[in-house]
Structure formats: C-alpha cells, structure tokens
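Yeah, one chain of the complex is gone here, protein chain that is, but the others are all in their spots.
Our next item is chain A:
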Amino acid sequence: MATEPYQQDIAGECVNTLGNAIGMPQLCDAWFGNQIFWLLVTLVAIYLILTKIALPRVSAVLAERSGTISNDLAAAEDLKRQAVEAETAYEKALADARAEAQRISDEARAAIKADLDAAIAQADEKIAAKSAESQKAIDEIRAGAPASVAEVARDVAAEIVKALGGKADAATVNAAVDARVKGN
C-alpha cells in the first residue's frame, strides 16, 4: 500500500488513502495528459498500420477478386457463346447430312427407275416382236387354210366317189369342189 508522502502527491488528487477512486476517475485532470498522449500514439500507430500495410492490401485483394469474378463471368459468357455456336454447327451438319441422304436416295431411286424403264421397254419390244411373229404365223396359217380345205375336200370327194363305185374324174371333182368352195 502507498506510504504517506505520495498520497498527497499527484495521484492523491484522484485516489484516497485506501487506494479507491475519489469521485469519477474520468474527471481527474491529473490523468488527462497521460490519456491524450497515449491516445495520440495509439491513433498514429493504427493509422500507420492501416495506411502502410492493411488498406492497400485489402483493397488490392478486393480489386483482384472483383477482377477475377468479372473475368470468370466473361469467360463463362464466352464458353456459352461457343456452346451455342457448336450447337448451331451441329444442327447445320445434321441438316446437311439429311439433305445429302435425301439426294443420294433420290438419285438411286431415279437410276433404278431408269433401269426399270429401259428393261420394261426392252421387254415390251420383245413382246411386240414375238406377238408380231405369232400374228404372222397365224396369218400364214389362216391364209393357207382355204387351200387346204379345198384339197381335203377334193381328196374326200374323190374317195367318196370311188367308194360309191363311180369313176372319179379328177378334173370334174376339182371343178365341183372349187365351185362348192367358192360358192361358200
């Protein structure tokens, strides 16, 4: 505990003999100098720490961060644009391929049709030739038929006359047969 002399000293204005505060220590003017001095030292220290180290560092970090974020956003935008472009290109390639396939199938169809038409025409030609030939044969047969009939009738008439016991005169029979056949 304090001894007698300095209790009357500068501390004694604010502190009683038991070491307790007299009134409000805040209002003790003996301590103001100390408060003001150390406050100024403290403020200068904090100010120097902030301006020399802390604030440039924090603002640099914040600026760098916002730069990074905007860069990343721009990159994302770019990638999105690329994706859209790729999709367009894909769609275009798909449409091209579809058109190409259509073209190829059309060509094939046309070629097949041409071949088929040629074959049909050839077959028709053959059929026509064959039917003309047949017609000719039929016509020949048809043209030959009256002569054959007359000949058969002549032979039959000669045989009938012979069978009836007559004497078949070839000229008479021929004349009679010709007359009958013509008469028909």
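The rule is short, and it goes like this: contacts are C-beta pairs under 8 Å (C-beta built on N, C-alpha and C of every residue); 3 or more make two chains touch, one makes a residue touch a chain; residues count from 1.
Assume contacts and distances are computed from a predicted model.
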item: Undepicted complex member, UniProt protein name, chosen from "ABC transporter permease", "Biotin attachment protein", "ATP synthase subunit a" or "Cell shape-determining protein MreC"; value: "ATP synthase subunit a"
item: Residue among A:I49, A:A93 or A:A114 that touches the chain left out of view; value: A:I49
item: Chain A residues that touch the omitted chain in the full complex; value: 1-2, 6-7, 9-11, 14-15, 19-21, 23-28, 30-43, 45-47, 49-51, 53-55, 57-62, 64-65, 68
